[in-house]
Structure formats: structure tokens, C-alpha cells
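Left out: one protein chain. Kept in place: all the others.
Letters are used for the chains, namely A, B, C and D, taken in the order the chains are written, and counting of residues starts over at 1 for each.
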Amino acid sequence: MQLLFRYANPHAFMRLSGALLPFTAAATILLIAIGLYLGFTVPPDYQQGMTVTMMFVHVPAATMAELAYGVIAVASFFSLVWRHPLSDVAARAAAPYGALFTALGLITGSLWGRPMWGTWWQWDGRLTSFLLLLFVYLGYMALWNAIEDETRAARAAAILGLVGAVNIPIIKFSVDWWTTLHQGESIISGKLAPVFLWPLLVMMAGYAFLFVTLWMIAIRTEILSRKARTLMLGGP
Amino acid sequence: MSAFRALLGRDLRLAARSGGGAALALGFFALVATLVPLGIGPDVKILARIAGGILWVAAVLAGLLSLDRLFQGDFEDGSLDVIALSPLSLESVALAKILAHWFSTGLPLTLISPLLAILFNLPPGPTLVLFISLLIGTPSVSAVGAIGASLTLSLKRGGLILPLIILPLLTPAVIFGAGSVAALMDGMQPGGGLILLAAFAAAACLLSPFAAAAAVRLNLGG
Amino acid sequence: MSAFRALLGRDLRLAARSGGGAALALGFFALVATLVPLGIGPDVKILARIAGGILWVAAVLAGLLSLDRLFQGDFEDGSLDVIALSPLSLESVALAKILAHWFSTGLPLTLISPLLAILFNLPPGPTLVLFISLLIGTPSVSAVGAIGASLTLSLKRGGLILPLIILPLLTPAVIFGAGSVAALMDGMQPGGGLILLAAFAAAACLLSPFAAAAAVRLNLGG
Amino acid sequence: MVVGRMITSLTAEKLACARGDRILFEGLSFRVEAGQALAVEGANGAGKTSLLRLIAGFLSPREGRLLLKTPEGESSDSDERAQAIGWLGHHDGLKPQLTVGEQLKSFAQLYRSTRDTDAVLEELGLARQKDFPCRFLSAGQRRRLALARLLVSGRPLWLLDEPFAALDKDGQALVARLMALHCGQGGLVIAATHEPLGLSNASIRL
Partner (left out) sequence: MVVGRMITSLTAEKLACARGDRILFEGLSFRVEAGQALAVEGANGAGKTSLLRLIAGFLSPREGRLLLKTPEGESSDSDERAQAIGWLGHHDGLKPQLTVGEQLKSFAQLYRSTRDTDAVLEELGLARQKDFPCRFLSAGQRRRLALARLLVSGRPLWLLDEPFAALDKDGQALVARLMALHCGQGGLVIAATHEPLGLSNASIRL
């Protein structure tokens, strides 16, 4: 924990992230390029034909969207327990990208759903809980934006982030209980053929690096702008 | 005219500052539209059948959401006194507030309604009718709402009474608006409903500034 | 204990003075429940099928109506400072406010729900399930709502953000509550849904005072 | 400073005012001429605020009337009178979300005033706070902003409800100076107050 805190001070973070950024950015471009190439050259699926390509865009987006909320929840916890300013910035910076990936997952899923299910939207458990996740993100961001006083906004958002962390599994569970139709778990249980699995894993790694890159940039921007503001207000 | 624009601009800015303005009305609209299927169940046929009604009611409720503060905020903090002494007549003040309210609720709601119609599996034709009916009809929500808001402006919890006052007055809008969507779904012409809706909205927008101004004047005496 | 009762009594009295308290939430509930059939049309079969969902959503929205003022009024006029220095812990304060809110919205809504069920032609069995589910479930609306209200208490227009924050968190209540009514309509057992609903409400009521108190403490620094 | 219409005098003739069932004052007559200030004194609840609201036209008198004389003629119409009034109420009428500068600018436009709002902020010691949202202002800073708005309005007849409230010594001296300046330029001031105004003025007790 001590070690973590040492690197979590804003100055150390600026240095570390400055050094890492070029690599994560390069990794993002490389992995996504490879993933897309593999994705477009897979053999057509016997059921889905070429629309299966959509999987490589859709599934990682959906996964990252869920992971991003995990990031917010953890950062909120840190913020509330240890009052760590960097964790506030980290949580705030993750939210827009989480929302973005959620929207991307919804759009790609719905584009995929049209040929597969003959409809843009189904009130299925997974889809619905995913839509609700988007609203949770929006509410979280709205709260951040609405409170002008930064320290107060941070603490309020952290409380909401934690409450959401408790509630999201409940939402997911209740919606699944309600109705389910969307494809079940298939990666970990090994139901996916290796031809599809590899490009998917590469794309997932690419999305993960994309998220980390964007996230770090957002944290850096926020730290810099806070510094600028302090200089401005602190002056005579 | 520029005084009018100054007031309109101020109110729009206030709406935006309170954490997103239009975004919030949109969020509420979308959330209500999501909750209803959760409550009813995922039967696509039923959902398409009730979409027009539900979305219209959700639009009216989303409009209601920020109505109670239309005049009340300005009344409580003393701004309304200052505004009342400005060169603008109270009628113009009311009109500016109605416009600001519509720009930050009715209009954005209308614009995303086709998206929500997809969630309800509404076919393209009825979706278009829904869109048009909201475009014509939502101004009446802001207009009738302004009357209610001005009447309740001195009540600390006016937001509570407000729906009771204005929802009954807004039933024509819901009936004609949602009715025209339902008409098309049932294979009939939606035109008649839309014309009646337009007439209702026009009447509401013309009369409301006068009624609202009278109510404000009354409350300033408090 | 008597300090707790004093606060509860004061809040209930305030709700009642603001033009009827429970009556208003009831009015809103009833109005929404009437608007929906107006928007959808008089098809009895469909209405009975969607009754549980619509009434549950209407109950949640009626609960929302007065939520934004749960702490905000006391914050703006300085009462909250005085209350915070009283012998009551902020957790007890939050609990008193949740209770007062439920007494003036959730409980009365539940009591008249059978009446509205008649409007929708809901058979007696599902009506009973609806009643029970509202009785168990509406406290969670007040409890989860209190978290949202305390987080937004310093925002002039917190009422707008509030729904966006709490409606997604309340979906389990709607799903289990309305779901158990729908289950019975479809010939299944409603028991499972009701038990899950009870668990959700219990968890919400237990956790909410702590989260709300933390948020209030935070905002007093303003 | 008097940009708007000039006022020759304001005369109250046998005014009576009632709130609820209670009569606050009756047979109240006074006259304020261009360049004069009138202090309205009285115990708490005597009706000072009510008198100001009556002059502004928010309340209507139970009896009597108010006569406004201008170089063009005289009128007892409250809508016409309203256009001459600069109002500083007990509540400040500021929006927590808007910045100090935005707030003042939008009111300048609303009042069709051409005064330089930055200069006025400077004058009232708020230049540094120009880009602060009003929610961060202290009680006295809010009051100063309300005063800035009064200056920007450019109206000849000032109605001030406890103009010294919440102000520090400097602020109180500033208000006294502003009132004197306004009177010096032919303006009128009517102020409800518990302290002496700090200028040579007439006064009535309710």
C-alpha cells in the first residue's frame, strides 16, 4: 500500500505516465490493426456468415465498459477511505470513456442485432442491464459536473460510485432473472473456436490499451488544469 | 428585444449550469421509457402498441420536472423583483421563460424520441407521427406549465401541487398526440389528431403568457 | 428517541402544510395512472396486462416528486446546520427523513393502489400482489432516494439530476415488484419476486442512512 | 449616473397599507425631491419593507396614492413608476451558478443599460471575483454585487432595503458615498434602515 501511494502522488504519476504513454499508444494502434486484419480474414461462421466480424468490435467494447466501472468503484473506495486526490481524478477521468465504450457496445450490438435477430433492440436481460449501465455512467458524470466545488464534487461522486458498485450486481442479477436471450458466457468456458478466439483476444488487448491510454491522458490533463487554476487563484 | 434575449440567454445558461440542462430532461425521458418495459415485460407486440402513449406521458412528465422552478427560484432569491422592474413587460418575461423551458426540455425530447421508439419496436411510420406530434405538442406543455408554475411560485413545495394543476389541463395534448400515433398503428389517418393538437398548442401558447403574468403580479405582492 | 420523534413530527407537519402532503403524491400517482390509459386507448386486455408495470413506475415517480427537497430545503434556509448540532446523529436524522418521506408518499400510494388497479381491470389476485409488493417495496424508493437527495442537496436544481442518479438504482424494485404481479397474471408463483424485493428493500433501508449521512456531512462544509 | 428619465419628485398622499388583516400604517404622507434622500425607520415589523414594495408597485395601497413628477408631467401609474426604480431588496437576487461577471452583464442587458460593468465591479471591490460563481461569495460580497447591479440599472429612484446589512465598515462607507453621489446627480433615494444613512437626509418613522 505504501508503495502504491508513493507512485500515486501527482508528480510521480506525471513522470511515470509521461514515460509510458508512447508505448501504450503504440501498443493500441498495433494491436487494433492486427485485430482488425485478423477479424476481416476469419472464415465466415456457419450460422452468422460474415457478420461475425462485428464480434471483434462489439465484445471488447462491452467488456471494457464493464471494466471501466470497476475502475471507478475501486478509485471511489480509495478516495473515501484514504482521501487520495489522485484517485478522485482517476475516477472522474474513467467515467466518460466508460460511457463511450458502453455507447459503442450498444450501437455495435444493435447493428449486429438487426441481421441476427431481425430487430435493433430486444428487452433481454443483458442488453437491458447494459443500457442501465449507461444511465449509471451518465448520472455519475452529471453529479461530477453539477457540483462546482471540486473537493465536494469528488467526495459526493465517490459516495455515488460506491453505492453504484453495490447496486450494479443487483441490477444485473434482477434483470437476468427477469428475462434472458442474449448469448451466454462463451469465452472462458472455451466454446469459441480458436479461429475466432485469437482475433478476439487481440482486439480485447487493443481496446484495453486504448482505454488505458485515453484514461492516462485525461488524468494528465486534469492534473495540469488543476495546477493552472491553483496558480491563477493563488495569485494576488 | 435585446432585453428579451438577455433574459432568455440567462435562463438557458442557468438550465445548462445546473448540470447539463437538456441532458437531464433527456435522461429522465429515456429512463422512464426504460423503466416501463422493465415493469411490463419484454413482449414486443404489446410494447409497440403502447409506445405512443408511454412516450407521450413520459415527455409530459419530463417537462414537468423542471417546471416548478420556472419562476420560483427567481421569486425566492429576489431576482423576480428586479426582473419585474425591468423594461420588459411581465408577459414578455413569461414568454421568455416558456421558450427557455421548451428549448431545454421539449425540443431535445422530441429530437431523441425516434431513438426511444426503436426500444419499443415502433415501426417507422408511427415513429414519424410521434416525432411530429411531439414537435407540435410539447410547446403546450411548457406553456400550460408556466401557468401552473406562476400560480404556485410562492409555495415552498409548489412542485408538488403543480402536477395536480397542470396534468389535467394537458390531457388534450396527450390524447391528440398519442392518439394520432395509435390511429396510424390501427391503420387510420393521423392527420385529424395532429390538427387538433396544433390548435390546442397554439391556443395554449397565446394565452399562457397573459395568465402567467397575472399570476406573477399577484404573487409579487406577498 | 423523543428528539427523533420531534424531527419526524416536524417533517410530517411540513409535508402536510405544503398543501396536503400525502394528497399530492396520491394525486400525482392517480393522474399518471389515468393519463396512461388516455394515451394508450381503452383496450381492456392490454390495460390489465400492463397495470402492474405502469402502477409501479407511477409509484416510483410519485415518490421522486418530493424527494429533491428532502434535505435541500433545510440546507438552503440554514435549518440543517441547527439540526446537525442537535443531539441526534446525522444517521438518525437521515432515517427520520426517510420515514417521513415514506409516510407521506409510499404508504398512502400503497393504500390507494387497489383503487387504481380497478381502473386497469386488474383481477383481485394480482391486485393483492401489487398491494403487497408496493408495501414492501416503496420504502426502498424513499431509502435510495435519500441517498440521491443528500448528494444533490447543495444544487439549486438538484431535482433534475436526482432522477438520473436514483432511477437506475431503483430498477430492481420495479422489476421484482411489477414482475411478481406479471408472474401471477401469467399463472406463475409471485413469491420468489416478493422475497427478492423484500431483500432489496431491507438492504436499501439499512445502508441508506449511512450513505446519506456521509453525503450530508460532506455538504455542510459548503 | 442618472441615465434614465429624470424625476422631479415623488409624493405620497395619505398612504395606508395593510398586510393580512392588520393595518401597518395609515395617513402616511411624504415628499422626496430630486437630489434628496429619505430614511424610513421603524421597529422590526413596522412596515418598512412593505412601504418599499408599495412604492415599487408590488403591493397596492389600501388608501391614498403615489404621485411621480417628471419634467414631462406627473403620473400615479405604478407601471410607469416601475421604470424609474432601482431596487435593492433584502434578498440579493443572485444565482449561485452564474459568475459575478455574467450575472451583472445579463442584468445590464435586461435593463438596457450601457454602463461598463467591469468598471462598476472595480468600483465595488469585486474585480478579483469576476469569474467566481456566486455560490462562493461571502455574505458581504453578495451584497456588494447587488449594489453593483443597482448602479448598472441607471435608474433615478433608488429603493433600498437595509442597504448596510452584511457590509463591513468599508462597504458601509462606500454605500454612503454612492448614495451621496446619486443624490448629487439629481437622483432620489428611499432607504429602509436601522442605522443613520450617513448623509444629510430627511427621515420618517413608521
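Keep this in mind: contacts are C-beta pairs under 8 Å (C-beta built on N, C-alpha and C of every residue); 3 or more make two chains touch, one makes a residue touch a chain.
If you're wondering where the values come from, they're calculated on a predicted model, not measured in any experiment.
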item	value
Option from C:Asp43, C:Glu76 or C:Glu91 whose C-beta touches the chain left out	C:Glu76
Sites on chain D contacted by the missing partner chain, in the whole complex	19-20, 42-46, 48-49, 90, 136-141, 143-144, 162, 165-172, 194
For chain C, residues in touch with the removed chain	2-3, 5-7, 9-10, 13-14, 17-18, 73-74, 76-88, 220-221
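To be clear about the criterion, only the chains that are shown with their structure count from here on.
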item	value
Comparison of A-B and A-C by number of C-beta pairs in contact, larger one	A-C
Central chain of the complex, centres being mean CA coordinates	B
Mean-CA-position distance for chain B and chain A (Å)	35
Cα-centroid distance, chain B relative to chain C, in whole angstrom	24
Centroid distance [mean C-alpha coordinates] between chain C and chain A, Å	32
Sequence positions of chain D contacting 2 or more other chains	95, 97, 135
Two or more partner chains touched - positions in chain B	18-20, 24, 27, 31, 37-38, 41, 73
